[in-house]
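Only a portion of the chains appears, each positioned as in the full assembly.
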Amino acid sequence: MCRWLVYSGTPVLLQELLYRPKHSLIDQSLHSQLGAETTNGDGFGVGWYGEGQAPAVYKSTEPAWNDRNLRELATYVRAGLVFAHIRASTGTPVQQTNCHPFRHGKWLWMHNGSIAQFPDVKREIMLAVDPGLYTEIEGSTDTEAFFFLALTFGLEHDPPTAVERAVGFIEQVGRKRGIKHPMQMTVATSDGLKVWAFRYSSEGRSRSLFYSTHVATLRAQYPDNPMLHALSDETRLVVSEPLGDLAGAWNEVPESSYGVIQQGQDELKTFAPRPP
Amino acid sequence: MCRWLVYSGTPVLLQELLYRPKHSLIDQSLHSQLGAETTNGDGFGVGWYGEGQAPAVYKSTEPAWNDRNLRELATYVRAGLVFAHIRASTGTPVQQTNCHPFRHGKWLWMHNGSIAQFPDVKREIMLAVDPGLYTEIEGSTDTEAFFFLALTFGLEHDPPTAVERAVGFIEQVGRKRGIKHPMQMTVATSDGLKVWAFRYSSEGRSRSLFYSTHVATLRAQYPDNPMLHALSDETRLVVSEPLGDLAGAWNEVPESSYGVIQQGQDELKTFAPRPP
């Protein structure tokens, strides 16, 4: 499995997100505490939205803790919407085309979890992908297939419905083959304006996912913490594992639900797969 | 495009094949003379048959001229049937899963050339691959898709017919989409006992391919060449470009034909795609 982080808010240097926190994502690549695997050394990726509409990505097959170019990049890239992902492969090769986040136009997508027995269901999922999108698939992961299935089901127009339809489809394909729990996932996706973060698994025991407490609340609770004063009220993090150990800072995303990070009030809603 | 070499005969250290000749494959990776590209630096691979039935492979995304492990390996691996390939990508990513030779059971497969407009025809080709074989496909090249299509059409039982059917299928798919010359190829494949080497292109202007003159003939011609005395009469090379400059040593494989290297008399036959 993997670990990931979404940041949305006051633009910061990537190093503030990736290296600074006590239990940072880079630290998790060596010593994850809540992950299915303690080591997440099978490549990584970072995506962010800059001046243009399309996001930039940086991906590498090296363990994140060793990558010197990432350390450099973290000193000069400043962004207000960042996806970061460290990978622990569930079997597919370690290559850049298998690193998250995946990108299509202005969309980013990353995933922790897996489609159960993916080799057995891959062909049927790939056949369901829109032929016009099919040729954009570059790697061999379940995550990229899932992304393009969600795009096929309308991700760009209505992300929650598209993801619910994609998961419904995957569950149907899996169950036809006798797979008991076809889906295990925490997923984040964004168009550069909003972020959607999903937590779901067929068995109802999903990978961990946390969102940060509203900054205004934390600021009231910790009036002397300078970092909290530098962040806008809109700033929000969603993470596989809490960073740092500020009491009250992290809240678990409930089972079978998804959050929307956006201008104004964020939302937390119920997620239910839609069978085809 | 790419460059490749097949060696079949008296077991030799790989360094004799890969580094020793004047215009060796490693030299061609930097300075190809006959290739569509002068530099073949987008990864490489070597495959050979050892003690067991299944061949071993070594693949890397580095340029072959830089790979220190290949230089080592060439000093300790000795084999009598060797495939070697240096890659110049026609667009698909440089990653180990895209390096030739590809392997399935005891079969090896490598290719110079391309399926024209591969992104446009990939989905239809992949759909035609036997579902039981489909999940073995790891990379994203036209060559691997072509290999699994040939396996689907019976490569393991009748290689020439399977390749003729695969090419016939690819040409039909391409022409339906208005592609004038769907196929360009020199291909080698082996089961560890025989080698089949094909030269064909839809436009009748195929990539270069050469086979070595019978060793007994060369020995008579060059009675003082010690290397020729160390090789058995059965020894044969098939290459994209001649190695070295021994006059009379190399013969062009004719357009639309294939050779079979085997115990006893080798064969050279006509190749004709079979439409589905």
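To keep things simple, chains are lettered A and B as they appear, and every chain counts its residues starting from 1.
Just so it is clear, a residue touches a chain if its C-beta (ideal position, glycine included) is under 8 Å from a C-beta of that chain, and two chains touch if they have at least 3 such contacts.
Small disclaimer: the values here were computed from a predicted structure and weren't measured.
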| item | value |
| --- | --- |
| Oligomeric state of the whole complex, in copies, if 2 are shown | 4 |
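Basically, only the chains that are shown with their structure count from here on.
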| item | value |
| --- | --- |
| Averaged-CA centre spacing for the pair subunit B and subunit A, given as whole angstrom | 41 |
| Partner subunit A, residues of subunit B touching it in the complex | 93, 95-97, 119-120, 122-123, 126-127, 131, 134-135, 138-140 |
